[in-house]
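Moving on, here comes subunit A:
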Amino acid sequence: GKSATTEKSTSGELVVRIGASAPLTGPQAHIGKDNESGTRMAIEDANAKGILIGGRKVRFELISEDDQADPKTATIVAQKLVDNKVSGVIGHLNSGTTIPASRIYNDNGIVQISPSATAVSYTAQGFKTAFRVMANDAQQGRVLGEYAAKNLGAKKIAVIDDQTGYGQGLADEFIKSAKANGAQIVAHEFTTDKAYDFTAVLTAVKGKQPDLLFYAGMDPQAGPMAKQLRALGLKLRFMMGDGGYTPQFIKLAGEEAAEGSYASLPGVPLDKMPGGKQFEARFVAKYQPIQLYAPYCYDAVNVMIAAMQKADSVEPAKYQPVLAGISHDGVTAKIQFDEKGDLKGGAITLYQVQQGKWHPLETLGAAIPAAH
Partner candidate 1 sequence: MTDTLLEVCGLEISYGGIRAVKGIDLHIASGELVALIGSNGAGKTTTLKALAGLLHPARGKIQYANRSLINVVAHQRAAMGIALVPEGRGVFARMTVLENLLMGAYIRDDKSGIAIDLARMYELFPRLAERKDQLAGTLSGGEQQMVAMARALMGRPRLLMLDEPSMGLAPLMVQKIFEVIRDIAALGMSILLVEQNAKLALQVAQRGYVMESGEITLSGAATELLGSAAVQRAYLGA
Partner candidate 2 sequence: MEIFLQQIINGLVQGSVYALVALGYTMVYGILGLINFAHGEVVMIGAMLALSSLTVLLGLSVPPLLALLFSIILAMAGCMALGYTIERIAYRPLRHAPRLAPLITAIGVSIVLQNLAMMIWGREYHSFPQLIVNATHSLGGAVINDIQIIIFILALLIMAGLMAVVHRTRLGRAMRAVAENQHAAQLMGVDINRVISLTFMLGSALAAIAGLMVSANYGLAHYYMGFVLGLKAFTAAVLGGIGNLRGAMLGGLLLGLIESLGAGYIGDITGGFFGSNYQDVFAFLVLIVVLVFRPSGLLGERLAERA
Partner candidate 3 sequence: MMVETTLLKLSSVGKQFGGLSALSDVSLHIRRGEIYGLIGPNGAGKTTLFNVITGLYQPSVGEFQFNGQGYQACKPHVLARAGIARTFQNIRLFANLTALENVMIGRHVRTRAGVLGALLRNRATRNEERAVVERARELLRYVGIEKPAQTLAKHLSYGEQRRLEIARALATDPLLLALDEPAAGMNATETASLKSLLQTIRDSGITVLLIEHDVKLIMGLCDRVAVLDYGKKIAEGIPEEVRKNPDVIAAYLGASHD
């Protein structure tokens, strides 16, 4: 059917619907809500600005749906957003939901920008409509592995992943890169995204005497893991991907155990970006401390709107080619897409917990060529 259309409201405005989807119930609800808030803020900002497209004032409307982090529900939600004639979709949070939904958006010609799905296969399906504003597993894993082996000089590395699509993808790429840079992987252990006792795997890791432990997973696990790590007397460096870069991590680990941990986050540190600090201040005032991907959602909406403005159309078919070639200054990075829809040359910043706070160490990978 016809994909996206617009409707007139009484005041003669053009109402443009933007869909958003993330898990709002279930164990990941706190991150899903964070995504929703980031998206909402961008839309409210745009409405406040009073954007004109096709000569008419545009009012953006958010349609947010709960995909429960479930692939099947994600397709239902996707179909519903299509039914609701959204002009674009910001979502989903997980790769496992983003991929099945992307087929539906593609079939209906609707642009999708995922703020946080990192699986390489999302953009490898050949869908023109699929974009993301987050470095994929390959990009991030490569940088992290290199950093661990080269910059931190780790010789013997242990890896734990949470057996989710995200964790496994990241861990695999990390291992490849760490090995390529001369480190030895002495253990690869596993946990789940619902666990909170890691003593057994950590003890197993301890037996292998690594000097660095990389955890590929999210903060609810990373926090307690850091804590138990110290309790078990493991003396090594603890490193995570973007899933660990949260205030929650420090809270759950306790400041003592969290101290010195590393995490990465695609993009440039917020306070180094023009408007980044301001975004953070406003976001915290309005909602709550940033959990994780709210800035990426904010950027995703903005880059989408920028493309609409540039194309002077809210029709996906019209603004999609513009989006593919856009260059937009977001709060997380300068956003450009490669031919697959992946973030081009995405910078990745490494952070460390120092005195109970995340501090940026250095920004890497700006020169990394696009994956594959």
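To be clear about the criterion, a contact is a pair of C-beta atoms (placed from the backbone, for glycine too) under 8 Å apart; a residue touches a chain by one contact, two chains touch by 3 or more; residues count from 1.
The candidates came about this way: all candidates are chains of the complex that A comes from, given by their letters.
These numbers come from a predicted model, not from an experiment.
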Point to revise | From 1, 2 or 3, the one in contact with subunit A within this complex | key: 2
Revision key, fill the gap. Interface with candidate 2, subunit A side, in the complex: residues 25-27, 29-30, 32-33, 163, 188-191, 194-197, 199-201, 203-204, 206-207, 219-220, 223-224, 227-228, 231-233, 248, 251-252, 254, 291
